[in-house]
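Yeah, one chain of the complex is gone here, protein chain that is, but the others are all in their spots.
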Amino acid sequence: MERIRLGMVGGGSGAFIGEVHRVASRIDGHFDLVAGALSSTPEKARQSATALGLDPSRSYGSYDEMAEAEAAREDGIEAVSIVTPNHVHFPAAKAFLDRGIHVICDKPLTSTFEDAEAMEKAVASSSALFVLTHNYTGYPMVRQAREMLAEGRIGTIRIVQVEYPQDWLTDAVETEGSKQAEWRTDPARSGAGGAIGDIGTHAYNLASFVTGLTGAELAADLHSFGAGRQLDDNAHVMLRYEGGARGMLWCSQVAPGNENGLRLRVLGDKGGIEWAQETPNEMWFTPHGEATRRITRMGAGATDGANAVSRIPPGHPEGYFEAFANIYTEAAHAIRAVQDGEARDAVMGRLPGIAAGLEGMAFIRACVTSAKSNSVWVKI
Amino acid sequence: MERIRLGMVGGGSGAFIGEVHRVASRIDGHFDLVAGALSSTPEKARQSATALGLDPSRSYGSYDEMAEAEAAREDGIEAVSIVTPNHVHFPAAKAFLDRGIHVICDKPLTSTFEDAEAMEKAVASSSALFVLTHNYTGYPMVRQAREMLAEGRIGTIRIVQVEYPQDWLTDAVETEGSKQAEWRTDPARSGAGGAIGDIGTHAYNLASFVTGLTGAELAADLHSFGAGRQLDDNAHVMLRYEGGARGMLWCSQVAPGNENGLRLRVLGDKGGIEWAQETPNEMWFTPHGEATRRITRMGAGATDGANAVSRIPPGHPEGYFEAFANIYTEAAHAIRAVQDGEARDAVMGRLPGIAAGLEGMAFIRACVTSAKSNSVWVKI
Amino acid sequence: MERIRLGMVGGGSGAFIGEVHRVASRIDGHFDLVAGALSSTPEKARQSATALGLDPSRSYGSYDEMAEAEAAREDGIEAVSIVTPNHVHFPAAKAFLDRGIHVICDKPLTSTFEDAEAMEKAVASSSALFVLTHNYTGYPMVRQAREMLAEGRIGTIRIVQVEYPQDWLTDAVETEGSKQAEWRTDPARSGAGGAIGDIGTHAYNLASFVTGLTGAELAADLHSFGAGRQLDDNAHVMLRYEGGARGMLWCSQVAPGNENGLRLRVLGDKGGIEWAQETPNEMWFTPHGEATRRITRMGAGATDGANAVSRIPPGHPEGYFEAFANIYTEAAHAIRAVQDGEARDAVMGRLPGIAAGLEGMAFIRACVTSAKSNSVWVKI
Partner (left out) sequence: MERIRLGMVGGGSGAFIGEVHRVASRIDGHFDLVAGALSSTPEKARQSATALGLDPSRSYGSYDEMAEAEAAREDGIEAVSIVTPNHVHFPAAKAFLDRGIHVICDKPLTSTFEDAEAMEKAVASSSALFVLTHNYTGYPMVRQAREMLAEGRIGTIRIVQVEYPQDWLTDAVETEGSKQAEWRTDPARSGAGGAIGDIGTHAYNLASFVTGLTGAELAADLHSFGAGRQLDDNAHVMLRYEGGARGMLWCSQVAPGNENGLRLRVLGDKGGIEWAQETPNEMWFTPHGEATRRITRMGAGATDGANAVSRIPPGHPEGYFEAFANIYTEAAHAIRAVQDGEARDAVMGRLPGIAAGLEGMAFIRACVTSAKSNSVWVKI
């Protein structure tokens, strides 16, 4: 099978998420990275392209230049990964969507709600696919949880507890040279949400993905503990879902001892489940009144949907990269299906797209609005 | 050493917490149970007394009768344990306090705030000690956590996450003959708080005990999921502490797969700690920027205060009863000190008393008030 | 119900296991400690007796004196706990057995095989009960495991993996004033086995108790790592059981990071189970081809035998003392049954007695014999 020709915007040397996207794109062998606008600094863009073995003629100085040039090539890129700070997501994505090039974009969707709405229009008027890398939905046991809940295995959902603590912003590292920290704590590049935008959206998305519930309203208390920090680095949110379920979301980047502690618990009237990102190959399932089960990836009781995104037998841990690769591989299948003439709306399957992106932006906006009004309940 | 003569109100056969108090009172050999008003049903009171080997003449039909009779005896009880439903706490305690008999009372303090204030007066005008069995504060590693935080081991406290999920009220067992469930879901006997009163107070008390922080205000979303249930069985609470720390408290009795999941995490600007009641012999300590440590009861790094309430070397699990017994043993020491002439205020040490009880009642009241006003922030 | 009058040999201040026996005897309220020969040092015996509130006239200078005096009293002790170093077990137990006083004796049975055989005779010619405190068999989840295996829940047993690592003898603390370490590393007081006698016997007993299997032969590699240490502080043993099951036993007292790590895994042709002493309220059960279950004390799926030795609902951890108390409580029931005229052989139930003691001694002897012959297989 021919590999899909891929370009990348952002992700020059020193970036974290760019390399993650590249590894994810390689794991199952569906993509070849052939072009890039890897940095807004020309010298860095060139060096990064060389290190990655790109043809120098396909290392571009800007996403606009790249979009134009690649669209004109017979063998131009078929898809592009956008892995820049948030404020670049929209203009970069638009440049490719407008030329019918498929877009795989990091989250959150954009830095502002206006951009988000503009992105929605750009997707609507394009023939290309738009995939948002809510990568945690790619974990097999997350798929498992979603399927089990859809089958009613825990009955009617009552309570959703989701949290995502980290500790890397405990000190004011944005003032000490951390590039990662710099743009994430800068409203101009991140948007109105700090931790809530960076990881809170992941948590909210994960809960929605697994439960199938729609958030109705929320009450949020956002806070910045880091000295001189403008954006929230800790967020407490109470949630009410349509249909009556209640929830709580905590995300923090100032929680020492927590590395990447995304964790979801869902409780229903017939049982409960629990999953944690740092031990992703297992989930815990309690049918009410019975002993708790440890269900493992590809182990006994694994669902078809979980097995479909697994590669090796239980006990051989798959991790963050494989979950991320599942998004890329499903994107590859969707791209090929569209290229084979299927309707764009029919090929997305489990892939998060523009709708998930807008939900995330609505979540951020509601959190910020609520927090500004002393935690009043706000419609999402 | 002579044992302290103890009486008990409530705790007849079939009760849960009465037997816990009895075992706790025996473990370290400081008390002899010699009298009781074990049930409001005379037949049951008699049978329970017999089963416990009490002298039949000291099995009473009511706490009033018992208080009067025992106060008149040369060898009358020196202390009494009150283990009834909440609404009986105050009148029973008063009967003994008024006669100078020391009271060890289960939590929450009372069923109403009016009773709580009356209890405060009764304690103030008595010469006797009043101990409230916030038993989780008796765990060695809880003492350890308190000491470490007081020493500044995690720096300035920023975030407090505390939760207490259970699952025993997932079904409406109060309609199926569970006596425990019956009174706990009945406002007349429990008060205005359901789960928030029964276990939320434990969670709030634990957080206060360990951090030394004072709650300033809270925003609560209380809910009843059980069919026909009048009191909350699930509570989500956002907390603000004096000095700026923020917190979240979740308690639930409808969370399948959770048995008695009291768990506390405290994060500061220099580190974090974590402790869970179901694995009480260990706590986790992360000095920010260093590897997380597993500190064990009486193990390396255990503090004096933790060792003082431990009995055996690490690896030999002490549990719920031993923690409860620590409260009884400290009560015994306090009683003997008072009997030896020390001032009542000087002997309480780490023991929870009337102040902790009032804080718990204020917490319940604030939660109920906030919830009725759609989660507005309310002073505690 | 009248309490049983109990005496104690050994267990003066500073001893570890004596206080454990005392707490265990108090927890369920079946015993009153009324007499003691608490130390071979008269001054220490006296002080310890005072601290425990014993009548000074019943604090004796030797077990012989105590046995004679108590047997002569109308209200003399009905049972005695023997908690001395191993070499005293036999002569002390004999003094009471010969007078019809029930004996509760710490393990291992004796320090030498000759004493063990003499003990067997002393028990045979006495009317009294002999209980050996293999306390780990008192854990509810150990009873659970035994019952599940007896019911065939894991099919035919194939493999038994048991281990018991500790770390307290990593350094040569016996030369630095540790009394506990001194006698345990002294062949004259401990016998021919070091770690293998002190904790290996617990591990071997636990495996036998849970599986119901009889050890056929073993091959052992014993070693002393501690400088100048005469007895083994680490033992590796391969096991063959009657019927074809194979096993491995590791015990060590020089394993840093291990506190009291007794752990058992049993694998059959239809499933497997696992239990660890440091987290005693849960066991893991895997029916082959299904997800692993976490079965909790008094939780869903708990067996009658496990519930019979439990006191409180799941999630409230019971620990080492409660398991030990279960042995005492069952001993109390057995003593009362015998006093009520039941046959001695009919009342022991799950209690370990002389047979378990002899098996332990045979195990130690086989280990030592095998090790001396470079790990040749030796019949147990």
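All chains are identified by letter, namely A, B and C, in their written order; residue positions are counted from 1 within each chain.
FYI, a residue touches a chain if its C-beta (ideal position, glycine included) is under 8 Å from a C-beta of that chain, and two chains touch if they have at least 3 such contacts.
These numbers come from a predicted model, not from an experiment.
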{"item": "Contact list for the unshown chain, restricted to visible chains", "value": "A, B, C"}
{"item": "Contacting the left-out chain in the complete assembly, out of C:46, C:189 or C:246", "value": "C:246"}
{"item": "Residue of B:3, B:44 or B:293 touching the missing chain in the full complex", "value": "B:293"}
{"item": "Absent chain, residues of chain A that touch it", "value": "1-3, 16, 19-20, 22-23, 26-29, 51-53, 166, 168, 258-261, 277-281, 296, 299, 311-322"}
{"item": "Absent chain, residues of chain B that touch it", "value": "285, 289-296, 299-301"}
{"item": "Contact set of chain C toward the excluded chain (per top definition)", "value": "154, 158-159, 161, 163, 165, 167, 170-171, 219, 221, 223, 225, 234, 236, 238, 240, 246-248, 250, 252, 254-258, 265, 267-274, 284-288, 292, 374-377"}
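Note that in this section only the chains that are shown with their structure count from here on.
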{"item": "Same or different contact residues where chain C meets its copy chain B, judged by the half mark", "value": "same"}
{"item": "Length of the line joining the C-alpha centres of chain A and chain B, rounded to whole Å", "value": "43"}
{"item": "Mean-CA-position distance for chain C and chain B (Å)", "value": "35"}
{"item": "For chain C, residues contacting two or more additional chains", "value": "296, 299"}
